[in-house]
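Every protein chain but one is kept in place in this view of the complex.
For clarity, chains are labelled A, B and C in written order, and residue numbers in each chain start from 1.
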C-alpha cells in the first residue's frame, strides 16, 4: 500500500519530540515525510528541512504557507504532524483541519481553555481526522491491560495508582539555558499547568485509557519547588472516578533518580495489574489469591490486543519508539479507512482523539482550580 | 550481662504478633520470657503458657493479676510486652507502668483518643520506659536513610511518597472466620481507623522517622470497599509537613498482589532515597545528576547507623524479625541504662516513644475527620 | 544525504529476521529498500515483493538474477541484506561481493567451514564491505561496557560469564510445523551447531566485543535434549582467553521461562560490569569496594560511546530494533565513507566484520570438536 504523504510543523534541529515523531512514522513504513515548516524562524526551518532531505520547495517558512501550498498540490500532504510548543497547537491544527488535511498533534491539546474549545470546534467542522499522540497508549502491554480490565479479569475496579516522576527540573535549568525547560516552565507557551500539563496529562490519560473509567472530580495540591518557577513542578492529586473507583496521581519533575517513571497500578475486587513504562514489555497480573504472573510481550499469556501491536518476538524488547509507532500505524489505518469511505469515529479505533485532549485540559484546569482553593474537590 | 526478665500480655496460641515479639526478644539474647497473661480467657492463657514453657505459677489468668503478683516477687518481671488488640493497650500498660515495670507495647497506641491521653498521663506519671513497637524503624537501611537525610545527603526535602499496600482484606474475610480480620475491622476493638490505624500509622511513623519532618496537616479520602465493612480498608492522603515538604500516603488492604508492601521514597533538592520493606537490605540513593547507587546492608557505602544494628555480613539477608529484634535490643539497652541511673529520655535514643504513639493517633483522627469533611485539610 | 539503495535476499512473508532488518534499516532513514529476492520460490518472492511495495521489475525470483540485474542498472542497489537460512549465506554474498555491492549478512557466517573459508576469500577479493549483523553489539550500554573495559575501569580482566537462554525448543516443535525450528535444527541448513550456532555465536561474539579478549581454547559439553533432535539445543562451555582471563558460556534453547535471555557479566581486579539483553537500557557497574551503580542509557554516567548510538532521552526505553538499527546506521556511514574514498578497514569502525564471522565459525567448530572428544580443550 502506498505510503501516506506527511508534513510536519515544528521539530527542527534542536527539538526532541519532532525526531521521535519522524522515527515513529517510519518504523512501520506507512508514511513518507515530504513537507515541513520545521521552525518558527524561516531560516532555521529551511536548514532543518535540508538536513532532513525535504525538497527545498516543500520546506516552508511557516505553517500557514505550508497549509496553503500543500492543499493546492495534487501530491500535497495527506496528513500533518504538529510538534510545536503547546501554544501553537491550535492555530497550526486549524490551518490543516480546515483544508481537510489529517492532523496528528502532540499533547497536551493546547495551552489555554479557549484554544481547546476552538480546537474542538475546528475538529467538529472538519472531515479530517484529529489524533493526539498520547503515545503511551500504544504500548502492547497497555493494550493488554485495557483488554483484561474490560473483560473483567480483575473484577470491579476499586483503586487506581498512577504516577509519573522525572527529575530533570530538580535544578532551575530553565535559567541555565535549557530550551526544553524554558518553554515548559513558561505559562505563555505551556499553559496553566507545568508538570500537570506536560506529564500529568499523560498519566491521567493512561489511567483512563486502561481502566475505561471517567474521572468525576479531583482534589489537588500543587507545588513549584524550583527557584523562581511559577508553574507546578510537582503535583499530588486525589481522584474520584464515576462508578466508585478512587485514585491517586503523582506527577513530578523534581524527583531525583527518576528519568521517565510512568507507572500504573490498578486493583479490583478480583485482582491487580501493574505496569511500568521504563520496563514496558512486562505486565504483572495477580488474580486475587494466586501468585503474581509476569506476562511478557509476545510471550505466554500475551493477548491478541497486545500481539496485534507487537513487531518482534518476546525477549526482544520493544521500546518507546515502537509504542509511538503504533499510534502512527493506527493513524495510517484510520486515514486509509476514511479515505476509503469509513465514518470518522469508526476509523479512530483506540486512537487518542479530541475528547482525550479535552479531558487532559479539564484535568489541568481542575488541578489548578483545586490547588487555588486549598485542594477542594473540583468536578472534571 | 544478665537477661531482662520479661512478661507478655496477649500473644496466645492463635495470635500472630505475639510470636513475632517472642522471637524478636530472643534473637539478641537480651530477654528471658518468664511470665505471661497470654489470653483474655484464663484457660487459654494457661494452655498457651504451658506451651511456651512458663512456670505454671507465672502463667496468669489476667494482666491485673500478673501485674500485682510480679510486682511483689523479688525476681519479678522487669519489662512487659503488650500484644493484645488495640482496645486493651491502655488498661494493660497502665497496670504495669504504675508499678514501675517497663512497657513494650504494640501499635497503634490505643483504640480511642481518651485512652491515648490517659496513656500519655500514665507514662508521664511513671518512672518506667514506654516503647511502642514501630518495628520498621529497626531496619538497618532505614536507620541509614534517616542518618543520610539528617546529614543533608539529599538536600532540602521536598517530596515524600509513602505507601503501605496489602491484599488480605480484598474479600470480606472477617465474615469468613478470620480472627485477625475480625478485630481489625471492628471499631470497638481497633478504634476509628481501619487500614489507617493498622498500617497507615506505620507508614506515617516511618516517613516521619526517616525524614525528621513533622506533619502539619493532611487531607484524606477514605474508602471501605469490603462488603459490610465500616472501617476504612483503603486510604488516600495528601500531607503537608512543617517547613514546606509535601507528601502522599497510600495505605490499602484491598490491593491484590501486595503482601506487605511498605515503601518509602524521599526526594530533596540534591538527591533521592528509595526503600521497600519487602527487600529491606537495599537502599537506593541517587545524588542528583549521578547514577543511582544500590547501598546494601553491611556492604560498601553502608553507614555506621546501619551497621550498628546489623548482625551478619552483606548478602546474607536480614529480615523482618531482625528489624523487630533491633527494637528489643534497643529496649534492653534503654532498660539497663535507666536501671543504671540514666535519665529516661536519654535512654530512649531512637526507640519509638509515647509521642510517636500520640502522633499515630493524631494521624488516624485527622484522616477520619478530613474524610468526614470531604477531604478538607485537617491539622495534625 | 541521499538514502542508500538497498536490496534484500530472503525475508519473505513468513520470516522473522527479514522484517527486523527492514525496520532496522528504516529507523535512522539511511536506507531505501528498492529490490529483493525475498524467497527461494519465485512465486512467493513476487508476492512478498508486492506486499513490501517493491517495483515489480525489481522483485526477483533468485538472488543470482537480482545480482546481475541490479549490477547493470545505473540506479542499482548499493548494498544488499542477506537474511536467508545459513546455508545460503555464502553463495548469495558472493554474487554481490563479486559485483562490488556491499553486503550486510545475518549470522552465523555460513553453515560449513568450507563456505566460511570461501566467504573470507570472496570478501578479500572484493572492494565491497562485508558486515555481519551481530546486532547485540549495537546496544548503547554494550558500547559503553566495551569502552569502560578498554579504559581500564574494571582493571585486569579475570572472569567472563556469558549466557544466552531461550525456551522455544523445549518441545520438539520442528516436528510440529514450526518453520523457524525446522531449518535451525537441520544440519544441512544450519551447519554443525544448533544452539551453539544460532545463539552461542552471538554470546561468544558479545563477550569478545565487550572485553576485547580473544578466545584461546574451549572445552564443551553439548546436549540434544529435544526428542529426535540431532543438533545441540543446550551447550556448556568453559573458555580460556589469551592473557589469562577465563570464562563460562551457557547457551540453551530448552530452558523454560527464558525468552531471549542473553546476559553478560565481566569481572576484573578493580570492578565488575553486568548487562542483560532483555533490559538493555541498564548497565550495572561496581567499582570494587563501592556500591553498585545503575548506569542508564542517556542518563547520568552514560558515556560518549553509548550516547552516540542513542536516539532518545533516558527513561524512554530503546530496544532490540534500535540496537539493530545502530548496525545499519553504522553500515550506512561505512558505505558512504568508502564511496568517498576511505579505506575499507578504516570505514568499518566497530561494525562486526568477516573476522567476527570466522571467529563464530571457529567457536562452533571447537564446541563440536571438544564435545566429540569428551570435552577436551580445543584451540580456537
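Operating definition for what follows: a contact is a pair of C-beta atoms (placed from the backbone, for glycine too) under 8 Å apart; a residue touches a chain by one contact, two chains touch by 3 or more.
Computed from a prediction, not measured in an experiment: that's the story for all the values here.
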Absent-chain contact - pick from B:125, B:243 or B:315: B:315
Residue of C:11, C:108, C:191 or C:272 touching the missing chain in the full complex: C:272
Options C:82, C:141, C:154 or C:312, residue touching the unrepresented chain: C:154
Contacts of chain B with the absent chain, listed as residue ranges: 1-3, 16, 19-20, 22-23, 26-29, 53, 166, 258-261, 277-281, 296, 299, 311-322
On chain C, residues whose C-beta touches the chain left out of the figure: 154, 158-159, 161, 163, 167, 170-171, 219, 221, 223, 225, 234, 236, 238, 240, 246-248, 250, 252, 254-258, 265, 267-272, 274, 284, 286-289, 292, 374-377
Touching residues (missing chain, whole complex) on chain A: 285, 289-296, 299-301
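Methods note: only the chains that are shown with their structure count from here on.
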Innermost chain by mean C-alpha position: A
Centroid spacing, where centroids are CA-atom means, of chain A and chain B in whole angstrom: 43
Rounded Å distance, chain B centre to chain C centre (Cα mean): 55
Multi-partner residues of chain A (each touching 2 or more other chains): 258
